[in-house]
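Every protein chain except one is present and positioned as in the full complex.
Now for subunit A:
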């Protein structure tokens, strides 16, 4: 078993009286793809924001490579090696695709030539080669998702946090994107993804964490988690696991009780 790269310890975030994330814990091992799933409103985005430094936790800690990074602001976490993408893609509209990626590349390269060359390489790796000179504002949704990925990758992260990079894509675009994510992992980058597209989670992830109502209710290999009664209940409502088990025993019986 490889060493843990990211350790989230009992993270809690309260907004006034609402507890968005309640003592959530998870560990991501180096070299793996981990998934974070959960029904809408489970607190995934908030947990993600706390890992990337965009929200300050009410309590708990985030450890990266054994170092406590809880107090670091977002830009310093990126410098430490944690990069993120946004669910709502945020291209720099006034810049070309290459210049967009270069903003990420500049993090570890001061010179324009090196940064642009690195931007080119990263852009090609995610399949943006033909569009490098186009204004970022003209990209399609699929193109923008790739650009979002490329920019984060250009910062040379050790851990890449992907916030629903497949949302809004059609099935064939999703099929094109999955190998891109796999190749990133093969390049030595550890990945944590928040995703709603279950087919992708099942095929990509080594380990899946399930958040429901702010709490971590299950963790483990994708198939085991999918069969977990607590997870079924969280997605399908109270009693769902029992009904599914019952209907599995009597295939002819009606689904609703």
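A few remarks follow.
One rule holds in what follows: a residue touches a chain if its C-beta (ideal position, glycine included) is under 8 Å from a C-beta of that chain, and two chains touch if they have at least 3 such contacts; residues count from 1.
Please note the rule applied: contacts and distances are computed from a predicted model.
One subunit of the complex is not drawn; among "Phosphate-specific transport system accessory protein PhoU", "ABC transporter permease", "Heme exporter protein B" or "Transketolase subunit B", its UniProt record names it "ABC transporter permease". Within the whole complex, the absent chain has one touching residue among A:44, A:84, A:118 or A:209, and that is A:84. Screening A:11, A:47, A:115 or A:211 against the full complex identifies A:115 as the residue touching the chain left out.
Of the listed residues A:95, A:167, A:180 or A:217, the one in contact with the hidden chain in the full complex is A:95.
As for the chain not pictured, it touches subunit A at residues 52, 54, 73-76, 78-79, 83-86, 90-95, 99, 102-104, 106-107, 110-112, 115, 135, 137-138, 140, 151-152, 154-155.
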